[in-house]
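Please see the structure below; I have some questions.
Every protein chain of the complex appears in place save one, which is left out.
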Amino acid sequence: MRSLLEVSGVSVTFDGFRAINNLSFQIGEPELRAVIGPNGAGKTTFMDIVTGKTRPDEGKVLWGETSVSLLGMSEAQIARAGIGRKFQRPTVFEDQTVADNLMVALKKDRGPFQVLFFRPSPADHARVEDLAAEIGLSAHLQTQAGILSHGQKQWLEIGMLLAQEPRLLLVDEPAAGMSQPERDHTTELLKEAAKTRAVVVVEHDMDFVRKLDCKVTVLHEGSVLAEGSLDHVTSNQQVIDVYLGR
Amino acid sequence: MIRPILATLVAVFLCATAAAAQTAPAAEPAAESGLQSILQEHHDLVERASRQTVQTVLDALIDSEDEAVPAFLERWQARELYMRNADGLFVYVQNDRADPLVLLDIETGAELGTAGSRDLTALRPNRGVQTVIGAALVQFQLLADDPATRATALQAIERAPEPGQLHMIGRMLDEETDPALRDQAEWLLTRMTIAFAEDEAQRVAAIESLAGDVRVQARAALNPLLLTDRRVAEALPRDANIARVLEPGSAALPRADAYAMLVAAGLAPQEVTAQMRRDALIANITNGTVAGIQVHQLGTEAARARAYAALAAAGAVPPAPTEAEQTAALAAHVFYDEYREPSTAVTAAAAETVAAINTHVGLLEAIDLSLDGISLASIYFLAAIGLAITFGVMGVINMAHGEFIMMGAYTGYVVQLFIPDYTVSILVALPLAFAVTFGAGVAMERLVIRWLYSRPLETLLATFGISIALQQIVRQVFGAQARPFTAPDWLSGSLVFNDVVAISYIRIAIFGLGVLFFVLLWLILNKTRLGLEVRAVTQNPSMASSMGINPDRINMLTFGLGSGIAGIAGVAIGLFAQVTPELGTHYIVQSFMTVVVGGVGNIFGTLAGATLIGFLQKGIEWLNPSNTLAAQTYMILFVILFIQFRPRGIVALKGRAAGA
Partner (left out) sequence: MIALFRQNRSVPVMLAVLVIFAAFVTLLSEGAGTGALSTSLVKTLGMTTCLAIVALAMDMVWGYAGILSLGHMAFFALGGYMIGMWLMVARTEGVIAASLAQAPLPPTPQELTDAVAVQIFGVVGGNSFPWMWAFSHSLIAQLLLVVLVPGLLALVFGWLAFRSRVTGVYLSILTQAMTLALSLYLFQNDTGLRGNNGLSGLQNIPGAESVPQSLMSVWFLWASVAALALAYVFAAWVMAGKFGNVTRGIRDDEARVRFLGYPVEGYKLFVFTGTAIMAGIAGALYYPQAGIINPDEMAPIASIYLAVWVAIGGRGRLYGAVIGAVVVSLLSTWFTGGRAPDINLGFYTIQWVDWWTVLLGLGFVLVTLFAPKGLGGLIDLLARRTPQ
């Protein structure tokens, strides 16, 4: 399996604090991967680097079959290259309806002029309805996103990511603050998505990770501590030390 | 009867020798001593002294080196000299109101008996003669025992130096012991040597001794040597001291100016300007035509040129020199600047020395500019630091910050209404201004800002609303015109290092205030519990509140603190700026710039921003001193470009604290 994303030897320092230290990471397509680690392990910074929000001090981030470097690209360019990102807090356009949110996210030309003259076709409407059905919001298409529940917003955001049709989906703590049934739905969504693309889930919750049933990468102090199945990594003495403290 | 005739004869003889003495005084042997006898020798010249002739008498007197001469000259100048009609003896009188008058000998002061006022003629030298006597007196005064007299004499020479005084100063310097007077005399000697000395080498040496002298007088002494006259000739004269040769059409000598010089010197015919041609054509209109061309066709330059040429051919107007003729005339002559000073050695030395001085002055000006920059930076620091704190901690921009500065200045004004002593009033005004604006800031935070924390842009507009309301209210209460807020005497004046470098005491005080507040704030933010909490709220408000810090209280206190410092800054600014309701608006934009350039949430950032903005503004003003508006324009453009390279300012928070 060729890797879709290859991060190698990446380091980044904030005011003397080494948030990421010689990190290397690969993921193929399709694949579901969970990234776990204690607070401050560098999980969010790792995502920031991949999505172009933070520039690393050294290292390489290569993408796709032609191994394009992502380091010189803007966030928007990286997103258009096929990397979608879900934030920890749900970020949807609360002022707009669910349908509008999804329509904005649909994979289309992103330039201002094309968008200015864009008028949705029946196929686009159908696609939006399909997505809404997938994330369980069919009944709320004309609802303002702002009045959705927390879980519904998370799903809507995942739906927007899916509408973007990315090849790699980075998901930051999707289950935080969800009830058990909501978590199960989220698990299903992610597993379904991972059938056709690469999905990286950053999560604290071991239970949720277990349900994802996938390869796990443990981050600690900015680098990979262990990688493998959940059972494999949780039996690793170093991982136990890190999580339980010494 | 014989005596006066004899005296006249002698006088005529001596006149001739004295005239010779004037040209070569050193060669003449000392005249016969005895004041009275010398005067008698020049009897008529003393009795009917005139500006032209009196110098002869004076020279004879001075050459005699008689000790009574200075006192005599003073009395003569003061119109206290009398002549006894009977024998022409010159005397003083004891009291000019007494009758009979008691006569005194002019050498010894001994009484010579009495005389009625009719027996005496009062000698009243006119103003011109008085002046000449005064000039002669100067050399005695230069050697007087009283230093004050010597100082006065030096000043008299300095006002109107003359070539003959050069040696007097030399003589004075031989004996002068007072260091201040010595300095003064030496300076005068140098200056007069440059101007009057006959020996070229002496002058050059004197000129070169001024290298590195940055006083304005030094340049004033040298610049006359470099004055030039612009001349035109067929060829460069050989013996002239030529400063530079000019090329017509260059920036130094535009072509039109060069041609005008030719015309003025009668070396070329007058050119015909468009205006002159027009007037000539109008003067030659006959029956609606000019030289056979219809007037209504003369609406173009080409047509007018044709008409003029026709007139010239008919001899009605002088022909206009063509472009080629003008060029030829210009090419046939040289244009040059000639020094008024004939000696090339002197002008070369002067030019070199002036260049050296200017380099030196340039360096000092840079230092002076830096001092100005520092003082402006401290003003901006004081004005902006409050803004930076509130912006850093709460993320809101307080548009009314400028009005808090203005309120501080008005507090100073009001305090002076009640406390007339300027020193005390400022000491009272500083804490009071802090209290007033602290209160205003806290009130504003409680009433308005805290409801708007999630909407920073609206805070900006709401505080703007407060700003215009405050400004108008102050205008209603105090009026629109400037109010006096006066600095105490010990703050007026300047600390002067030399003619180039000086800094006013107010600015030094403001610098001190800036340093004081920098240190104070650093201590508050880094060494106190409040500071710790403020920094915690700045970096992560939600985390801070979860750790038991009450962000409400912190916000309120921070806002109060920031506003209070604005009040203090207002007092400082009010001391040198006009206290008007618009005072704040003049500083608010610079304060914003300072904060934006420096970076928020860090007093070092504000310091860096204020320094950059202050120096930059002074630097731009120095490049273009006539136009402060342009300076501000360019500075703002710079800030806009600066933001391109450091969007978060000079001292930027990094990492997560910087936020998304």
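By written order: A and B. Residues from 1 in each chain.
FYI, a residue touches a chain if its C-beta (ideal position, glycine included) is under 8 Å from a C-beta of that chain, and two chains touch if they have at least 3 such contacts.
These numbers come from a predicted model, not from an experiment.
Checked against the hidden chain, the listed residues B:Ala291, B:Ala429, B:Ala462 or B:Val537 yield one contact partner: B:Ala462. The residue from B:Leu181, B:Ala243, B:Leu262 or B:Leu298 that touches the chain not shown here is B:Leu298.
Shown as candidates are B:Val93, B:Leu120 or B:Leu281; the residue that touches the absent chain is B:Leu281.
Contact residues of chain A toward the unshown chain are 51, 74-77, 79-80, 84-85, 87, 91-96, 100, 103-105, 110-113, 115-116, 118-120, 160, 164. The missing chain lies against chain B, touching residues 274, 278, 281-282, 285, 295-296, 298-301, 304, 391, 395-397, 448, 451-452, 455-458, 460-462, 464-473, 475-476, 589, 592-593, 596, 627, 629-630, 632-633, 636-637, 639-641, 643-645, 647, 660.
Following the convention adopted for this analysis, only the chains that are shown with their structure count from here on.
Computed from the mean C-alpha positions, the centre of chain A lies at a distance of 70 Å from the centre of chain B.
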